[in-house]
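Comments concern the structure below.
All protein chains but one are shown at their positions in the complex.
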Amino acid sequence: MIDDILHIFFPRTYTLGNGKVVKEKFNWTPYITIVVIIFSILCAIATSVDIPRLIQRSNAFWDLIREMIPPNWNFWKDLQKPMIDTIVMSILGTVVGCLIALPTSFYLSSNFKLNNVYLVTHRGVLSLLRTLPTLVYAQLLSIVIGTGTLAGTVSITIFTYTICVKMLYEQIETVDMGPYEALESTGASRAKCMIKAIYPQIRGYFWSTVLYCFETNVRSAAILGYVGAGGIGVQINEQLTWRRYGNTGLMVIVLVITVVIIETVSRELRKKLVQG
Amino acid sequence: MIKFENVDKVYASGTKALNQVSLEIEQGEFVAIIGLSGAGKSTLIRTINKMIDITAGKLTVNGIDVSTLKGKELRKFRRKIGMVFQSFNLVMRTSVINNVLAARVADMSLLRTLLGLYSKQDKIKALEALDKVGILDKAYSRADQLSGGQQQRVALARTLAQNPEIILADEPVAALDPVMADVVMEDFKRINRDMNITVIINIHHVDLALQFADRIIGINAGKIVYDGPTKDITNETLKMIYGRELTDDDLMKEKKDD
Partner (left out) sequence: MTNKQLTVESQLEKFPSVLPKFIIGLLSFVVFYILSTITISFKGINERGLMIAVNAFKGLFNPSMKIITDLGKYGLLQMLFETLAIAFLGTVIGLVFAIPLAFLASRNMFPKWINNICLTVISVIRAFPSFMLGIMFVKSIGPGAFAGVLSMAIGSIGMLSKLIIEVIEDLNPGIAEALDAAGCSTFEKIRYGLIPQLSSNIISIVLYRLDINVKNATILGIVQAGGIGAQLMFAINARRWSDTGAMLLGIIFMTIVLEYFSTKIRAKLAGHQS
């Protein structure tokens, strides 16, 4: 038994009948598991994981959930405008973000041998900005341009832009440059060649990306209101603060249904788009 | 008239692709350039519309020094020169007519290009070009639904829609079967004859070159080793151009004894 355990950690060396020596391959898994366990314990300390408290307070948690069912259907009339706001913010933000991303992505792809310094810096800045969640932009913007849906829409636009541009220029770099060369030889300018020879090749992927960004944005748009940037987030903050869990329950249902519908429709459309 | 005067092309890697090339090609000629792969055929043809820059010598087209062209002037210059490629270079996902109309965007504003607003004249010109190569009926089919030979004819129609004075073709029939190759070469011949367009074709199928061209230019390791009418070519000259006996790969159809 101890032998078995040791065997897990240290590979054995076998000597075959004909004198050949074979060493078992070194297996990382047990070591990784130990490291993970140790690190997890460290993290648990850092985050003040408190199991007793969890057990104590878990009743509070289940009470909360119990109060969310049944949801308060009357609250729906107060939710309508925020939900519309949320969805509209997502639509506008996604569309504007992607529309700006489309022409920019051409100039960020390496196919066209544009200024290398420009390429590296712009891409570098974009990869930095891409790490910030929409909510951070929303916080910053709600202070600068005021709370409300404008801040939310602009944050979604910025975030969408950073993602969309990368997806597009990566796609453009896989494209067939033959038609581009052909159009160049007819004397068309670079922009026209991009429009007529490259865009048709990525058109399906572009719209698929727009839908993908929209899906992601609707989810994050729901939170934006929490920091004052419009949409249903405002209500989430309010209702939970006032412990109106019946209303919260309704919001959960509305959000879940909306997200599921949008994701299903989007998935179907995207499948079709990438084929065409 | 296309005039090469002691033109050299040395690539950054040090390869000398063109070595003291001097030629004159008059308007309306049908010229075939033959030689081994890598001998410089592609480079030669691409210097004419400045897709490749020369490194020494002088190259003029109708009096214009090609090396001085850039930007807007270069684009204006290229409009008069059409190019046909071995791999057709069509946009597969759009219709045939859209592919041909793409040749017109060089003359259109950026806005109209973006919106795809072609004038009636443009559409007529495109359709007439398709008619001239005999595939008017395929105008609204998607490009990837056509056979290889048909696709190349679309590419040819695209160049015709430019109203070119010169057509450059880089191995236009290499990807086609012998029957279609014949058809496409006939198209080139007919266009050259009926419209007085200079046709310069890179081709490694010697039999086709001899069959269709009026004038043969043989190139070997970047140097012009033969430049004269087709009827004067003999087996000896071919051996000199290729540096070896011809093989079946150099012919499109069955090796003929001549």
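Note that the chains are named A and B in the order they appear, and that numbering of residues resets to 1 at the start of each chain.
Convention: a contact is a pair of C-beta atoms (placed from the backbone, for glycine too) under 8 Å apart; a residue touches a chain by one contact, two chains touch by 3 or more.
Quick caveat, the model's predicted, so the values are computed rather than measured.
Undergrad: Which of B:5, B:65, B:137 or B:232 touches the chain that is not shown?
TA: B:137
Undergrad: Decide which residue listed in A:79, A:92 or A:250 touches the omitted chain of the complex.
TA: Within the whole complex, the residue contacting the unshown chain is A:92.
Undergrad: Among A:84, A:120 or A:274, which residue is in touch with the absent chain?
TA: From the options A:84, A:120 or A:274, the contact with the absent chain belongs to A:84.
Undergrad: On chain A, what residues meet the omitted chain?
TA: That gives, for chain A, the contact residues 29, 32, 36, 39-40, 42-44, 46-50, 53-54, 57-58, 60-61, 63-65, 84-85, 88-89, 91-92, 95, 127-128, 131-133, 135-136, 139-140, 143-151, 153, 219, 222-223, 226-227, 230, 236, 240, 243, 248, 251-252, 255-256, 259-260.
Undergrad: Which residues does chain B use to touch the chain missing from this display?
TA: 97, 115-117, 120, 123-124, 127-128, 131, 136-137, 139-140
Going forward, only the chains that are shown with their structure count from here on.
Undergrad: Averaged over CA atoms, how far is the centre of chain A from the centre of chain B? Could you give it in whole Å?
TA: Here chain A and chain B have centroids separated by 49 Å.
Undergrad: Considering only the defined contacts, which chain B positions touch chain A in the complex?
TA: Going by the criterion above, the answer is residues 49, 51, 74-79, 81-83, 85, 87-94, 102-103, 105-106, 108, 110, 113-114, 155, 158-159, 162.
Undergrad: What residues of chain A sit close enough to touch chain B in their complex?
TA: 178-179, 181-189, 191-192, 195-197, 200-201, 203, 276
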